[in-house]
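After the structure tokens below, expect a handful of questions from me.
Shown here is a partial selection of chains from the complex, left in place.
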Amino acid sequence: MTVRVGVIGTGMIGQDHIRRITRVLSGGAVVAVTDADTGRAQQAAARLPDATVLPSGRDLIGDSRVDAVLVTSWAQTHEEHVLAAIEAGKPVFCEKPLARTAEACGRIIDAEMATGRRLVQVGFMRRYDAAYNALKAVLDDGGIGAPLLMHCAHRNPSAPAYDFTTDMVVSDSAVHEIDLVRWLFGEEVAATSILKPRRSTRTGDGLHDPLIVLLEMASGVLVDVEVFINAGYGYDIRGEIVGEGGTVALADGEAVAVKRDGRRSARVPADWRERFGRAFDAELQDWLKAVAAGRPAGPSSWDGYAAAVVTESCLEALRTGHRTAVSLRERPGFYAKAH
Amino acid sequence: MTVRVGVIGTGMIGQDHIRRITRVLSGGAVVAVTDADTGRAQQAAARLPDATVLPSGRDLIGDSRVDAVLVTSWAQTHEEHVLAAIEAGKPVFCEKPLARTAEACGRIIDAEMATGRRLVQVGFMRRYDAAYNALKAVLDDGGIGAPLLMHCAHRNPSAPAYDFTTDMVVSDSAVHEIDLVRWLFGEEVAATSILKPRRSTRTGDGLHDPLIVLLEMASGVLVDVEVFINAGYGYDIRGEIVGEGGTVALADGEAVAVKRDGRRSARVPADWRERFGRAFDAELQDWLKAVAAGRPAGPSSWDGYAAAVVTESCLEALRTGHRTAVSLRERPGFYAKAH
């Protein structure tokens, strides 16, 4: 069975997912697209064997040819499209964030629970990365004992936009680690703090870069995340879990090593595509399989909600300079097994 | 466009390629299968949405629903099926070896040239491995100067069969490096020798394990290949090219590192599936794209022929204990650009 996908938003990420479904993965076909910029939607459709351009997300969601919806539009519109897909009873994959606020995420949870079945998957692709999965396997096997600490680094070569702000360091970058540690440790974040190291002179005015984001898990595990947007040298994602009896860490994963001019060297990934391209593939393949099987999987609305609450806590910590508790609503049994 | 594939041979490798086309890759569908063991073919078809079981390779190749043929049958039958596909004018992917002898490979070359177009791709999947491609990129960029030497190791945890023989060390294992170095250095092998180190006591009677296979390239580049079938500890593929100004080597490619009990450690792949699974995916995806585009790509009949001639040279060197020259027919312009 081929899952017929409708794509809302044909910008960079939307086009990348369309390419993925069409040319890389198995079991899916893009049959409809829409975009606020109609011309862009038409260009995207023109490259596909058999796709219709529809005037709006609502039209696309309602179209009988569309089995499942992929939301890759501007973040402000996520809530609207996800709620519409839920209303139509169609599975929906939504790029992060699930919605602009924790409150809006809560509305999506309520709507989804009202239908009585899981329909939403949120695009936290790190859960599909082979190295993170190997990390989790070691942790879960008990090989390093109970976890106590985790050190992370999240380094981009440069800010994705000129007007990238300090708030976006949290909401666009650290949010990946926020979801990641919830998944790795199987528990919620209880409190957050932000530390401000010396600021790089290579950043824009509105950006304090790098930051250290501290996440305290419910069990007391303490996670420190260095987020450095203008790290310059490459895209470098690091993580080390320290347990009572040992540690497990992401390695540098060198494919080949060159020796010349007095040095042994290997490549650092240039960007997130190089580092996480396979994870994006696996994420979307998993979604297509889950949709075809009628069994939900992957990060849920609850995960999208929890990430939003923790993000808001971090932003308050950033504003106030103080440690900030995280206050989540009670987790419904409906979302008992996130993954 | 979906390429409709007929599969001849539904043993382990055939089933793996069927799974790949059906559940992993884009652009292909398995529409027909055949096997000397009809029950096995029926089982394979039963797991597919829409596939017919046909009584023979000839029937399958002749069936109008089949756009392209995948030969994963017993090696003795490769020549027959590949020639039939050529005769039918259908693209054919043949697992290595292309045929049992160099002479038979020559007949395939003649038949393919007679049709005036490239139809055959041979399953040398290492050319699709990301790490080998990174190695080749460094070499081709001139980063290490002119190549002089290459050291390879090809280690399996254990012999794939009880009756694995010393000849099979060359024909089944070293043949991968034989094709690889032709591709890496863009030139033919000119002579071969075999060295016999101390023999492992953990092997069967008919097997001298490990061996060193020496391949002298036309330019004088010397390649030594340790082939160790019962290496015990894992599946370990190594390669280092030494150039006039530097070296480039496959690295261990660690995903995660564990520290416990006084040691830092990382996983060695357990088998060829773990090490080369992605390369098999990429190889077959590339074939599907090439078939759809009507543009041949990948290892050609010439590559299958050259590998067979070099293999025969190695087997003679093994028998005689002497360095043995490799004698290839002249390369037709038809095969001017192998890749």
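Order as written gives the chain letters A and B; numbering starts at 1 within each chain.
Simple rule for what comes next: a residue touches a chain if its C-beta (ideal position, glycine included) is under 8 Å from a C-beta of that chain, and two chains touch if they have at least 3 such contacts.
Remember, predicted model here, so these are calculated numbers, not experimental data.
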item	value
Oligomeric state of the whole complex, in copies, if 2 are shown	4
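By our rule, only the chains that are shown with their structure count from here on.
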item	value
Approximate Å spacing (C-alpha centroids) for the pair subunit A, subunit B	38
Footprint of subunit B on subunit A - complex, ascending	1, 21-27, 49, 130-131, 134-135, 138, 143-144, 245-261, 266-267, 285
